[in-house]
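Below is one structure; the comments refer to it alone.
Yeah, one chain of the complex is gone here, protein chain that is, but the others are all in their spots.
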Amino acid sequence: MVNYFAVGEPIPRVDAVEKVTGRAIYGNDLFFANMLYGKALRSPYAHAKIVNIDVTKAQRLPGVKAIVTGKDNPGLGGEALKDYPFLAVDKVRYVGEPVAAVAAVDEETAEEALDVIAVEYEQLPAVLDPLTAMKPDAPLIHEALHTYQHIPVIKPIEHTNICHHVQFLKGDMDQGFAESDVIFEDTFTTQMVHHGAIELHMAVAQVDPAGKITVWVTNDGPHRLRNDLAAVLKMPLSKIRVVSPPYMGGGFGGKGGLKVETLCIALALRSDERPVKMVLTREEVMTSSIVRHPSVVTLKTGVKKDGRLWVREARVVYDTGAYAEKGPTVCQQGSVAAAGPYKLKHVKVDGYCVYTNKAIAGAYRGYGIPQVAWAHESQMDIIAHELGIDPVKIRVMNAVEEGDISPTGQQVLHSVGLKECISRAAEHLGWEKKPDQKNRGRGIACGFKNTKTPSGSSAVVKVSQDGSVEILTSSIEAGQGPKTVLAQMAAEELGVPLDRITMVSPDTDVTPYDASTTSSRTTFHMGNAVKKAARDARDQLFAIAAPMLNVETGELRVEKGEIYVKNKPELRHSFAEVIKHQYGAGLDIIGRSSFYPVVQRETGGMWSAPSIFWMFGAHCVEVEVDPETGQVKVLKAIGAHDVGKVINPITCEGQIEGGLVHGIGPALYEEMLIGPKGEVQNTSLLDYKICRVLDVPEITPLIVEATHRDGPYGAKGIGEMTVVPTASAVANAIYDAIGVRIKDLPITPERILNALREKELNK
Amino acid sequence: MQKIINVIVNGEFYEVSVKSNMTLLDFLRDKLGLTGTKGGCETGACGACTVLLEGKPVNSCLVFAVEAHGKDILTVEGLAENGQLHPLQEAFVSEGAVQCGYCTPGMLLSAKALLDGNPNPTETEVKEAIAGNLCRCTGYVKIVKAILVAAEKMRRRN
Partner (left out) sequence: MLRKIKGFTYLKPFTVSEAISLLDEYNGKAKILAGGTDLLIQMKQRTQNPEYVIDIKNIPELGNITYDENEGLSIGPLATYTALASSPVVREKFGLLADAAFAVGSPQIQNRGTVAGNLCNASPSADTAPALIALNAQLKLVSMKGERIVSVEEFFVGPFKTILKDTEILAEILIPNVPLHSGGSYLWLPKIITAVDETLVGVGALITVDDMKNKICTEARIGLGSVAPTPIRAKKAGESLKGKRIENGLFEQAGVIASTEALPRSRAEYRSEMIKVFVKRALNRALERIR
């Protein structure tokens, strides 16, 4: 057992004081001299040809400095599949798509300019339902799909609305079903939901006299954004600078990709080097940022009488809306987990990512997996009840373990704490002792979540002449705590107190490459990079210190910003003394590291499925249902999560608590309502219901540690996994309470009452 | 139309000319540079812009700056006194009640108003007091705890 002084400790967040005093700077707090304000004119139609855009009146308005339309579009962007224009070109594909943008001296003027831009549309038939959109005769949303560039693993089906079809196969399906005792087939659906970060999306863009573009933006992948922009604008990476404001006010995947930043850049390119700021309104965030993919998941599962899952066939349809965004990789990552975290002999998954004329779906905490978990965990309960096996026991019986082949067959699993998560969550709720009260019930659900692999992170650890430390990474602090956790790791390696460490905010001119702060990858990937960079810096200090202390470097240790000899602790020098000894006139010690883990895979290609780590977790909830109103109240919720090794229990618990509640919303309340014309109808936080404090049950976070051999100190990720099993745990508890099974999200009071009525009729 | 207003913000007197259609939120952020107060929804739904107006929490996005003439306003920047964090701020730090931090200023002010009037609130009273403040990160658990911890600390102090 290794003793750590910083790692694993419940250290208060390094950014907390800034945040409680109002000093923390977020994107919208940035103001620049001579700044212009941008506003976008958006499509009222779900699908229409743009016949003409007349901007002449707007151009004449005093104070208007730049106007852009689709004819100024520099090219098509997108991470996995390049289909996304900066502004709509020739046609619009969803209500809320930008067709023109204006930069003016103030927001009022920009808004007035939008009023006088005349756009002539010719409406086209819109496709709103993904299953309809998959039919051969459906109107095409992207006629040129076959010409779009994409990464190799993405497989669009030409001349259809299917922008990605992925298949996984393990074993023999016919044999599997023939060998099964009972076969279950169910279809489950999930709704469109929104990230609901309280901070609005924003960007400021400026072009300097040499043509270099700088964009200050709340984007969760500054380097990824730079890559995307450089590709579209056909510019060298070094001529684009992406700066992250110190803090992001919540992201959850909703602040990646190309959205407000592209409009802002398009305007900045025509604004005579003046900075252009754009802040989306809440309504724009709801209609025109991104959403979580609605889905239709059909599971056909063969089981043995004793409860062993034997064979599973999954068909997963992700509705990605008007543009692919991260849809294809969401489909990829979600489909690979569609069979659930279970030992299965035979598995086949077909995942489809389908265009519709609706709001664009993209990354959202869980990345396609909450949708499939809703299906496999609901069906697991159906199977358990049908076979008369306890829902906890059937999960433990089937749960994957260390060394198992992953359910879809890509890899051998390592660091698997699933069984412990299930049993600890159940035990904590007192699963064996059922609630006495009427209309109360309990449910359990579990799941697993991968991380995008391979992906790289670099870090620089700079020790200044006084021995204080700066850590340069491109990891975004969006509330999940990387500034704290990475600082803890550096502190551990360097033996420096946390208050001597400064985390430098991402700036692509300054901080090195990182794939993105997504996919629950930062603790693992950037953690490794920071840990190794800190060691690199420490080793350089040791090399100087060893002759000073007349010992070999191997005998040196660090603590409290000093280097000492292991067996003679009184022999010591501060970092400052060591640096001064070698570089009297002054120099920094620069430690660096890059981390790019790969996994042995049986199928080829980028993000083709194997994951460097898998997170596991289980949720148990207790609910009370009012059978007269159909209302559900979640009374207790327990989340047990395997994080490999906890770096900071406070932030880790915060992730579990927050994730549990973030899962209750989409289970019971949240749904973006789409009108007949394809428009989002509930565009304000008055109408789109995210959980308030009064909706929150008694919550218990439980941390399970199945150490990962490649993780820093054994750590994995946590953030996304915490939302994965909630909805099905709630649905399973409702079944336990009142005996009705809801297969469509959200679980509205109407759905409950209808199901109760149906149950009455079938009696 | 411009109006001159006199306000006391965080104990400081300001005399400022504002447009009548400017909200208190924009006034605090754009005119006074007090960007600790955050905007989130513009419709009074999220509570991020909560400030204390004459000691009571209000959504500053739903108040005109001109309405604040002659009034006393407290924003998050005014919570700490003489460099000493308010017990609520201390508790938010120590209990881990902060994640992204965007809702934090509003939460703190709703909580401050509660404790000013009710030094010994129940958990339910705490929840009711912050029911108008949305948080998407924390699940509220540690926020509620921090407010109770701060209340106890303040009671012990007095």
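Which chain is which? They are A and B, in the order written, and residues in each are numbered from 1.
One rule holds for everything that comes next: a contact is a pair of C-beta atoms (placed from the backbone, for glycine too) under 8 Å apart; a residue touches a chain by one contact, two chains touch by 3 or more.
Here the structure is a predicted model, which is why all the values come from computation and not from measurement.
Across the whole complex, the hidden chain's contacts among the shown chains comprise A, B. The hidden chain makes contact, of the residues A:13, A:282 or A:645, with A:282.
Looking at B:32, B:66 or B:115, the residue that reaches the missing chain in the full complex is B:66. For chain B, the list of residues touching the undisplayed chain reads 1, 3, 19-21, 23, 42-44, 47, 50, 56-59, 61-64, 66-67, 110, 113, 128-129, 131-133. By the touch definition given at the top, chain A reaches the unshown chain through residues 107-108, 111, 281-283, 628-631, 633, 668-669, 684, 686-687, 689, 691-692, 694-695, 749-750, 753.
One rule holds for everything that comes next: only the chains that are shown with their structure count from here on.
Distance between chain A and chain B, defined via averaged C-alpha coordinates, is recorded as 30 Å. Those residues of chain A whose C-beta lies close enough to touch chain B in the complex are 10, 12-13, 15-26, 28-29, 195-200, 247-252, 281-282, 478-481, 650-651, 653-654, 657-662, 684-686, 690-694, 696, 699. Residue ranges on chain B touching chain A, taken from their complex, read 29, 34-46, 48, 75-77, 79-80, 85, 88-89, 92-94, 96, 98-105, 108, 127-128, 130-144.
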